[in-house]
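All protein chains of the complex are present and in place, except for one that has been dropped.
Right after this comes chain A.
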Amino acid sequence: MILVEGLTKVFRRPRTFSGPFGALRTLVTRQHEETTAVDDVSFGIDEGEVIGYLGPNGAGKSTTIKILTGILTPTSGTVEVNGLVPWRDRSANARNVGVVFGQRSQLWWDLPLIESLRLVGSLYDVPAPRFETSLKKLRDLLGLDAFLDTPVRQLSLGQRMRGDLAAAVLYEPPLLYLDEPTVGLDVLAKEAVREFIVETNRLGRTTVVLTTHDLADVEALCKRIILIDHGRVLFDGAIDALVNQPRRLVVLLESEPEEVRGVPRDAEGRYVFEIHDDLPGMIASIAAEHAIRDMSIQEPDLESVIKGIYTR
């Protein structure tokens, strides 16, 4: 579905000067500053996959999405999306993809939601009967009825996001880019968005590329993630492999001996044991040797694993 090879994007901007006459020097300078936002990125995504495309702020996620959607032209590298080069076949590519930017609505601010949806339908040449079927389905799936006739500017963030999602899938694109679709939403609204993504992926075998900072989204939706930072791919693979580690028993002792069975200690001075099979036996044997003040069990979690990769 998506094939990316050696993708690089360098932004070139005139150098800005400060100090006296800074503005004037900025205006006439021939010096440029270059920033490499995406640096030799390669990956492939198959039809029907839900991919988490993750990275800290400024990692190059949005730039990649903008190249994949045809907004930006890369500096070098090749991209093929559903057989098309996005920035060269912009219009044709647009018909294949739905895009939601969580930070920015794509709906018409002053018009009722239903009118925005009708405009989108016309822009993508959706025939009237197909539009009605699609709309009917989305009204049920996203619960749009309550605010279909409300101007978009008066919608709550959660409602607006549901409207944006509806607009993005109305013409049934085989590919969906979701750039932080749950940003700023409350727990229930997040849940609704996640359910919708699962349904869309299941019903239409829609491929989904998801960027988010909420790892709960990733755990609920993605089997595979691609991690990038400073424009480079740090990890590409199944989440299972990433978090497939033993649970851990974290113990705080009354006295703090130098060393207990050679296990590492965490930042708060607690001893961290890996749990393999016999947990009660393990606790009993520790309790027999030391006075335990407190203890807890840690499930392996995506957040700490990812944090580990970023700081590596």
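List of remarks:
In the analysis below, contacts are C-beta pairs under 8 Å (C-beta built on N, C-alpha and C of every residue); 3 or more make two chains touch, one makes a residue touch a chain; residues count from 1.
Assume contacts and distances are computed from a predicted model.
Going by its UniProt record, the hidden chain of the complex is named "ABC transporter permease" among "Aspartyl/glutamyl-tRNA(Asn/Gln) amidotransferase subunit C", "ABC transporter permease", "Cytochrome c oxidase subunit 1" or "dihydrouracil dehydrogenase (NAD(+))".
Interface note: of A:Val4, A:Ile45, A:Val79 or A:Val99, the residue touching the hidden chain in the full complex is A:Val99.
Touching the chain that is not shown, out of A:Glu115, A:Glu195 or A:Glu219: A:Glu115 (per the contact rule at the top).
The hidden chain makes contact, of the residues A:Ser42, A:Thr73 or A:Thr133, with A:Thr73. Residue positions on chain A in contact with the hidden chain: 11, 35, 37, 58, 60, 62-63, 66, 69-73, 90-92, 94-95, 97, 99, 101, 104, 106, 108-111, 115, 119, 122-125, 151, in rising order.
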